[in-house]
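Below is a structure I'd like to ask you about.
Only one protein chain is missing from this complex, and each of the others stays in its spot.
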Amino acid sequence: MENKKYTTIHYHGYLQLDKILDAQRMRSAELEEQAAHDEMLFIVVHQVYELWFKQIRHELDSVLDLFQTQSVDERNVGTAVHYLNRVIEIQKLLIQQIRIMETMTPLDFLDFRNYLFPASGFQSFQFRMLEGMLGLPETERLTYNNHHYASVFPEDQQKALAEIYTKGTLFDVIEAWLERTPFLQFGDFRFLAHYKKAVENMIKKEQEAIKSSDYLDEKEKAMRLKMLGSTDTYFLSILDPEVHRQMQEAGKLRLSYKATVAALLINLYRDEPILHEPFKLLMCLVDIDELMTTWRYRHAQMVLRMLGRKIGTGGSSGHDYLHATAVKHHIFSDLHNISTLLIPRSELPELPKALKQELGFYFSLKG
Amino acid sequence: MENKKYTTIHYHGYLQLDKILDAQRMRSAELEEQAAHDEMLFIVVHQVYELWFKQIRHELDSVLDLFQTQSVDERNVGTAVHYLNRVIEIQKLLIQQIRIMETMTPLDFLDFRNYLFPASGFQSFQFRMLEGMLGLPETERLTYNNHHYASVFPEDQQKALAEIYTKGTLFDVIEAWLERTPFLQFGDFRFLAHYKKAVENMIKKEQEAIKSSDYLDEKEKAMRLKMLGSTDTYFLSILDPEVHRQMQEAGKLRLSYKATVAALLINLYRDEPILHEPFKLLMCLVDIDELMTTWRYRHAQMVLRMLGRKIGTGGSSGHDYLHATAVKHHIFSDLHNISTLLIPRSELPELPKALKQELGFYFSLKG
Amino acid sequence: MENKKYTTIHYHGYLQLDKILDAQRMRSAELEEQAAHDEMLFIVVHQVYELWFKQIRHELDSVLDLFQTQSVDERNVGTAVHYLNRVIEIQKLLIQQIRIMETMTPLDFLDFRNYLFPASGFQSFQFRMLEGMLGLPETERLTYNNHHYASVFPEDQQKALAEIYTKGTLFDVIEAWLERTPFLQFGDFRFLAHYKKAVENMIKKEQEAIKSSDYLDEKEKAMRLKMLGSTDTYFLSILDPEVHRQMQEAGKLRLSYKATVAALLINLYRDEPILHEPFKLLMCLVDIDELMTTWRYRHAQMVLRMLGRKIGTGGSSGHDYLHATAVKHHIFSDLHNISTLLIPRSELPELPKALKQELGFYFSLKG
Partner (left out) sequence: MENKKYTTIHYHGYLQLDKILDAQRMRSAELEEQAAHDEMLFIVVHQVYELWFKQIRHELDSVLDLFQTQSVDERNVGTAVHYLNRVIEIQKLLIQQIRIMETMTPLDFLDFRNYLFPASGFQSFQFRMLEGMLGLPETERLTYNNHHYASVFPEDQQKALAEIYTKGTLFDVIEAWLERTPFLQFGDFRFLAHYKKAVENMIKKEQEAIKSSDYLDEKEKAMRLKMLGSTDTYFLSILDPEVHRQMQEAGKLRLSYKATVAALLINLYRDEPILHEPFKLLMCLVDIDELMTTWRYRHAQMVLRMLGRKIGTGGSSGHDYLHATAVKHHIFSDLHNISTLLIPRSELPELPKALKQELGFYFSLKG
């Protein structure tokens, strides 16, 4: 095999451009005397999307592989962050790309729209795979013309979609990994007890300060206390596992209690070297979720601009469907909500010195 | 005066950098031993926003001046398009800029958030001006802690906000300008009658073709007919002024009937030279509306990321408020909806030859 | 045929995803035990580039068709502007996309770089087509390992490249169209004579004002006069056709004298309705040129980052080659240089009233 490395390869063949550049067959060219100029754009834009989807799948596959094990090496967390950052860069590009589609005017779209029936973006298998791999629960998926979302796909693709959930989505493996975090109880240090005390101290101190302030009038004091005091409620879900359980049952939370506590710890002590990469990993997931939502909104806007209130080639109102997914389909919103639980660094319990040292490296770079 | 032009000026003085660069006073630096590093970013980001808001106001002011007259010269339409395209470029930048704010983590924000009370983005006078100038109706504005949105501003600013509506917003002047369009009835040509006939022909022809198709099964035929046939309903609001009036009363439409017909004509015959710029003007408005909505969504996302479900310094849930404005505050959605009324070019009534010539230039560039 | 429109089509088949998604064969997967993770990115990025190149070719083809005639209808200028604006949006995306490639680190590239020999971006046929269609002269092309740039392509592609120049590039057809502009001499109005007088007046007036200014010291006066006075030289190439001819021969200018004068007129009187679209057309060309150059610089930077001073798989220093093309390969720089010839609007000769009217529309939109 060694020697075969020295076979030669050319740009055209390596990229299989015979396939890539011969895959734009315009329906309007086949069915009309004159092709609709903008159908080429329509095809190319969607093909580019599918290529990027393939790339994102490639990255997510690798991340899932890294985490679908009982033991995630620290080196792997860094690698996962690297791959997810690439996904983020691709997502940004996908959003930019909508501007290009919007150079097609609604009237130009009408020149070939009739020939597309019943093709529809709903039929993108790869996009369904992506949603699944990230962790969109099957139960939350919207139906498609009153059929199961997967019903438009051939059997092997339906099977592939189902397997994602069996194998474990990104949400699943991250949750499991968070639950395994070893710091929640370390020697004498009980994170949750420390945190609870800090929250209580902070609220008490602030309440007193507000009440005795000479600078606030009564209305302002009330408003300020409301802003602070209602933190009681915010913190309940973390201070009381039972409240968390109830919220989970009611569908208000999804991430397990233990994983949530771990995520909180990582957020609060992210400056410790060993938590750098775990923190970045959580930030990546928040970014990916946010960019996915932005993409859905922008996509919905574009469809509205193109079709107004017309029914899409797929038989449903594209805008309404897409807007609904943008509002509903968040995967890592529990990580967004960690912000609710944060308290200022100055109120944070000091870490035991021994623990602090052990959160660092064996060896110090410090010269 | 002539001679004074040759006074000299330097970069620093011209840009008044003494003011600009001396306007970042960090509250945390005044109230704590150590300034919170990220408060500088927080201040600078908002100041940059306000500078761009001033620039957008400058452009909108000029556009309003151009249109707040009974007689809009064609040259002015081109100028307005130019200014609005600049607004669009600025909006794109404002959206990009949110990424910079997101480099601040929620924990870093907590280092100085407490000192900002009760300052809030709700208190941006310029943003309220912008919304008003574009045409957001006062009646649709959300209240602010149960007070009128303008109650946070000093009297002179409240007055300035009220004057926008007296003077006429962008929505108002565009509507009036559309209503004045002289083409709807030209010699023997009746646009609406022609359009109506074209719609009826198209629907009839398509229905027959679908029903007799050998390539569709019954279910597909039904779906396809639904997709087409329900166009009856789409078109009602334009074919029947009474339906339009009812929809307007029910708050489903805002643009006047006459202006809507004119906007439809411009969309359908935009290839005629005299309609080039009017069409671009309408597209600009659609873009501005869309970018404003995108900005609102992104802004809401950022607030969610920063605060979770916490109540904002302004005393309300920033995310919920911003998300509500994103969903609700569309200004030119009636122009988006023109797409619903479009029919393929091939179904368009041919323009009378005389009219076609008169939609061109006096002189032909055609060499 | 009519009836065939009602055949059905699905997303997967319409986009020919069987071809598109089956065209990523990783050399490292074939030649090593384990595939190099990032080779997928490398392939996908380049395939996406090639898809966009196809789209740009599609747009340029249509623009060339519109202009490859003796008589360009005004309607067509608007259409050309529309297509070129789409090219511009695509170019912006191509530049953004480089950030994605840069998520691959140099070390990751080394995991599969060895297997690519001698494939190289130099071998992109479509990119060579694009350069040619825009108007890059064959004589200015850099050689490739001391061979003609087209020598890496099979015969039919070499022929296609040659045909571009026979058929006429964008540069060629725009130049011809500018030369046909009918306004340079209209009735009694002689544009060039008017312009010349205006330049002379302006320079004289400014010189006097500077010399008699009380606000400038001697050094400032000298500097200011230099800034102004050297405009003599700037303007020579337009005021004296012989100077233009000499500069053309020396390779300093490329656009013909007559076309340059027309471009100047369009720039100066762009506010006249009939010149709106022609002006935008010229701006598009400047934008396309600028974005092409930016892309070349960014591409060169990326190669430098990836390979340092190593020799590329194509056998030459990628960075040096790309940087050289960025510096050298401008196509519409003569349009950039029109700025040198502009004078303030206030110094512009007033257009004869009759001419001014005839530069407008038959019919006035003015209500």
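Read from first to last, the chains carry the letters A, B and C; within each, the first residue is number 1.
Heads up, the rule we're going with is that a contact is a pair of C-beta atoms (placed from the backbone, for glycine too) under 8 Å apart; a residue touches a chain by one contact, two chains touch by 3 or more.
Given the structure is predicted, the values throughout are model-derived calculations rather than measurements.
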Per the touch definition above, residue among A:Q34, A:S71 or A:N146 touching the missing chain: A:S71
Identified contact with the non-displayed chain, of B:L51, B:L142 or B:A162: B:L51
Touching residues (missing chain, whole complex) on subunit B: 1, 4-6, 8-12, 14-17, 19-25, 27, 31, 37, 40-41, 43-44, 46-48, 50-52, 54-55, 58, 62, 82, 85-86, 89-90, 92-93, 96-97, 99-100, 103, 114-126
Interface residues of subunit A (partner: the chain not displayed): 2-8, 70-75, 77-79, 177, 180-182, 209-210, 212-216, 220, 224, 271-274, 276-278, 357-367
Interface with the unshown chain - residue positions in subunit C: 105-107, 110-111, 114, 117-118, 145, 220, 223-224, 226-227, 230-231, 234, 267-268, 270, 283, 286, 290, 293-294, 297-298, 301, 304-311, 313, 315, 336-346
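The rule is simple: only the chains that are shown with their structure count from here on.
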Interface residue overlap between copies subunit B and subunit C, same or different (over half shared): same
Subunit A-subunit C separation of Cα centroids, rounded to whole Å: 39
Geometric centre distance via CA averages, subunit C-subunit B, whole Å: 31
Per-residue multi-chain contacts in subunit B, two or more chains: 220, 224
